[in-house]
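Now for subunit A:
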Amino acid sequence: MARAPLFLAREGYRRRRLADMARLLPVLGAALFLVPALDARDGLGSGMLIYLFSAWFGLILASAFVSARLARAAPSEGADPSAEPAAEPPEEAS
Partner candidate 1 sequence: MIAFDMLVAICLFYVAILFGVAFLAERGGRRGSNAWLRSPLVYTLSLSVYCTAWTFYGAVGYAARSGLEFVTIYLGPTLVLIGWWWTLRKLVRIGKTQRITSIADLISSRYGKSNMLGVIVTLIAVVGTTPYIALQLQSVTLSFAVFAAAGAPGPWQLVDLNAAAFSVAIGLAVFTVFFGTRNLDANERHHGVVTAIAVEAVVKLIALLAVGIFVVWGIGGGAQATLDRIEASPLAGMPVAPGRWIGLTFLAGAAILTLPRMFQVLVVENEDERHLATAAWAFPGYVFLMSLFVVPIAAIGLAEMPPGANPDLFVLTLPLAQGRDGLATLAFLGGFSSATSMVIVAAIALSTMVSNHIVMPLFLHWTRSGATMSGDVRTLVLRARRLSIGGVLLLGYLYYRLTGGSEALAEIGLISFAGVAQVLPALLGGILWRGATRAGALAGLTVGFSLWAYTLFLPSFGEGAVMSAGLLADGPWGIGWLRPQGLFGLDGLDPLVHAVVFSMGANALAFTLVSLFDFPGPMERLQAAQFVNVFDHSPAGQGWSQGRAEAEDLLLMAQRILGADDAQRLFQRAAADQGKQGYLPDTTPEFLRGLERKLAGSVGAATAHAMVGQIVGRSSVSVEDLMKVADETAQMMEYSSQLEAKSEELARTARQLREVNEKLTELSVQKDAFLSQISHELRTPMTSIRAFSEILMEDDALPPERLADYSRIIHQESMRLTRLLDDLLDLSVLENGQVSLHPQPVSLSDLLDRSVAAAGGRSGRAPMAIRRDPAAERVDLVTDGDRLSQVFINLVSNAQKYCDAADPVLTISVTEVEGRVAVDFVDNGSGIPDRSQSIIFEKFSRLSDPRKAGGAGLGLAICREIMVRLGGSIVYLPGRGGAAFRVTLPSRCAEAA
Partner candidate 2 sequence: MDKRVLLIEDEPNIIEAIRFILARDGWRVDTHADGTTAFDRVAETRPDIVILDVMLPGRSGFDILRDIRADAGLGGLPVLMLTAKGQVKDRDLAERMGASRFMAKPFSNTEVLASVRELTGA
């Protein structure tokens, strides 16, 4: 397989960082959603309720932001499917 170039053009670089964000989001989400498990032994307060739904809502907004930009940055369907793996970091493929 061709070696991916070491440095990418600005656009490609942006796209990779967007993909990084998309990968990080669920990790962040899992961390946020763990909080009630750690701190709700004494029952469900309205504070926790508000926290949980706020975190949830924030994640949805973040996902909307990242996904919309990723979809725009990604090559259109069928246009050049081979362009995708080039931007794919190897760790996912293995």
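Note that contacts are C-beta pairs under 8 Å (C-beta built on N, C-alpha and C of every residue); 3 or more make two chains touch, one makes a residue touch a chain; residues count from 1.
Basis for inclusion: all candidates are chains of the complex that A comes from, given by their letters.
Quick caveat, the model's predicted, so the values are computed rather than measured.
> Taking the stated C-beta criterion, I'd like to know which one of 1 or 2 contacts subunit A in the complex.
Subunit A touches candidate 1; the others do not touch it here.
> Using the touch definition from the top, list the residues of subunit A that touch candidate 1 in their complex.
1-2, 19, 22-23, 25-26, 29-30, 33-34, 36-38, 40-46, 48-50, 52-53, 56-57, 59-64, 67-68, 70-71, 74, 76-77, 81-82, 84-85, 88, 92-94
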